[in-house]
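For this depiction, one protein chain was excluded, whereas all remaining protein chains were kept in their positions.
Order of writing sets the chain letters: A, B and C. Residues in each chain are counted from 1.
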Amino acid sequence: MQYFSNAGGAVVVRRMIETIRAHKDYLGEIDGRIGDGDHGINMSKGFTLAGERIGPADGFSSSIRILSQVLLLEIGGSMGPLYGSFFKAFFKLSKDTEKITAPLFLAMLESGTAVVKELGGAEVGDKTLVDTLTPAIAAFKEALANDRSFQDALVACVKAAAAGKDSTKEMLAKIGRSARLGERSRGVLDAGAVSSFLILDAMAQQISEIMQSD
Amino acid sequence: MQYFSNAGGAVVVRRMIETIRAHKDYLGEIDGRIGDGDHGINMSKGFTLAGERIGPADGFSSSIRILSQVLLLEIGGSMGPLYGSFFKAFFKLSKDTEKITAPLFLAMLESGTAVVKELGGAEVGDKTLVDTLTPAIAAFKEALANDRSFQDALVACVKAAAAGKDSTKEMLAKIGRSARLGERSRGVLDAGAVSSFLILDAMAQQISEIMQSD
Amino acid sequence: MQRIINNPDNLVDEMVAGFSLAHSDLIAPTANPRVLKYKAAPVPGKVGVVTGGGSGHKPAFIGYLGRNMLDAVAVGEIFSSPTAKSFYDAIKAADAGRGVAVLYGNYSGDNMNVKMARGEADDDGIVVKTVVANDDVASAPVTERHKRRGVAGEVLMWKVGGAKAALGGSLDEVIAVAQKAIDQTRSVGIGLTPCTIPAVGKPNFTIAPGTMEVGIGHHGEPGIRVEALKSADEMAKLCLDLILPDLPFAGGDEVVVLVSGLGATPVSELYVFYRKVAEILGAKNIRVVRPYVGNYFTSLEMTGVTLTLMKLDAELKALIELPADAVAFKQF
Partner (left out) sequence: MQRIINNPDNLVDEMVAGFSLAHSDLIAPTANPRVLKYKAAPVPGKVGVVTGGGSGHKPAFIGYLGRNMLDAVAVGEIFSSPTAKSFYDAIKAADAGRGVAVLYGNYSGDNMNVKMARGEADDDGIVVKTVVANDDVASAPVTERHKRRGVAGEVLMWKVGGAKAALGGSLDEVIAVAQKAIDQTRSVGIGLTPCTIPAVGKPNFTIAPGTMEVGIGHHGEPGIRVEALKSADEMAKLCLDLILPDLPFAGGDEVVVLVSGLGATPVSELYVFYRKVAEILGAKNIRVVRPYVGNYFTSLEMTGVTLTLMKLDAELKALIELPADAVAFKQF
């Protein structure tokens, strides 16, 4: 069965951090079209801070906890509580486990997304990160149900995440700052949908690189 | 001896008004380079108001009194008191005289300019309307001393006024808003010097047109 | 970007530091650099009144800390909700044992962060109740008022809630009257030029010269429509046409009017605008009991104006009239 090592998994978190930092301006630009343009700044600030605090002794769980705490305690905005709670679920479910397998990863995704939906009140179709996360989880789950490998499930997951993210383009925003733009919110991707795609993609790529089997 | 009729002299004031109105934007532009850009507005507003109040029964003296009062009472700025007092001198000296001759016109110019200098404290070389008025008066006076006609004296006066106005271009401003620009005030005409040239020129042209002899 | 800043990342911290230094007669810092409090808070025996929000709306939010107004404020990044921790710390800084009213604006970040802060405060046994301002008529139809944003009407909500708390009201009473205040309040804004978040470095939206955006949000969220730029008088009429039928306000009503600039509009122009507002209300026999005109709730250097009306009853009127002493709201 495929897994990745919790002890060696800090790189997964680091990979997310790099990706968000690299896309700071892009995320700001997308948010700027129908929001207030600060999504890149908010995200990059939190992820950078977390990056500075993750030490050589940290594994996946403790690294993602650091990220979660920075977001929750020091970032604010919408993304602080949403992503903070999202990653907190990853920490909670993985903290006592050394081998992170596909079913555990699925559970983390599901739990994190449930908290995001509960806290923010967003459903699929509202033009938020939920539109990326929900189909991504479904694809991952389906792959597992079809006895595909962790690796394959990640590929399916990212593919669905990309489609989910793209689906926000033609949606009418129903939540957040752009919620009342009506028709004017169409034709533009949602910033949170994009950042959550980037996060899933970065995780999947890095997990693939450190994937082990037993 | 040449003269113009006080009773028929409202046209002289009207001609000034037209000229100032026609040069509103130009005066603003010049003032804008080293001042605050409102000279055209200030002047045009006062002259326009006066134009509306001058009636068919008004002659030169009563018309110029209306102009003087509007400037003094309703315009403010620097130009209100300076031109207001300037024209008040014209009214005072001409009010009891029907035939306005060259010596009387000279006396009005001299008295008006003296008030301007007293009130504003400007001397030749300070880059103000005094740089137009002073040589213009000297030229008018010299023409009379040489037994030239009112008509000829006016031509000499306007020529000297033009030269005086142009002389402000290379001056360092020493008074008013641009006074402390130092070198930066060089290379630009002074707005008041230009407007006073326009006023003298308009008066001279109109007086020539209604000039009579006895 | 022609701004008076150092590193944009430090802007909020330096602004808070400067504010604390300048107003130490009224304001005190707390252990959390993103929470400021009224010097006398927690005021013994008084319900605490708290708010918070993104920075860039000076004098909101910290300018309303003071006597008979707010006890503590959570400070966010420019246009970004404060952290849950800051809201939580603000609640603690304001709590004198009679509970804390968090009176804030309807933005998803603020909703979430207040919710999480409230959860923490619950664990400490601090009773927290909230009122969510949603006075911006342009941000959703009246049938979906819960979706509307909170804008300059928040100032009046704080005034009323702060006054009720100062007069000894219980938490439930403070909450009830703050809720009534915002329910009776309607606002709308017009944007004329955009603003730039310093860390972003360029405006994230545009308003074409010669046009105006009606119903613009306080963070540059696009308005309900873009129109050709109108005269001040027409803008006043247009704003009232959106506000008056919404509550509705009617002849015989007594109102508070608040005209706030969005930051860069010369205050003279706000008075030109107010003149017409007063004239129209007068013609409709709506009596302005108290007008406020100035920069009460801004959006960095955006140009434009917001108009807010609150319909008064005897209770609201008395609470509005109570003296207050905050940096940006001195009434005696």
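What we mean here is this: a contact is a pair of C-beta atoms (placed from the backbone, for glycine too) under 8 Å apart; a residue touches a chain by one contact, two chains touch by 3 or more.
All figures in this text were calculated on a predicted structure; none of them were measured in a lab.
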item: Omitted chain - touching chains that are shown; value: B, C
item: Option touching the unshown chain, where B:119, B:163 or B:211 are the choices; value: B:119
item: Residue of C:15, C:127 or C:140 in touch with the missing chain, whole complex considered; value: C:15
item: Interface with the undisplayed chain - residues on subunit B; value: 28, 31-38, 41-42, 45, 72-82, 119-120, 175-181, 184
item: Interface with the undisplayed chain - residues on subunit C; value: 1-6, 11-12, 14-19, 21-22, 55-56, 58-59, 192-193, 207, 209, 212, 229, 231-233, 235, 263-275, 278, 291-293, 295, 298, 300-301, 303-305, 325, 330-332
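We adopt the following convention: only the chains that are shown with their structure count from here on.
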item: Shared chain contacts [subunit A and subunit C, defined touch]; value: none
item: Whole-Å separation of chain centres (CA-atom averages), subunit B against subunit C; value: 55
item: Cα-centroid distance, subunit A relative to subunit B, in whole angstrom; value: 76
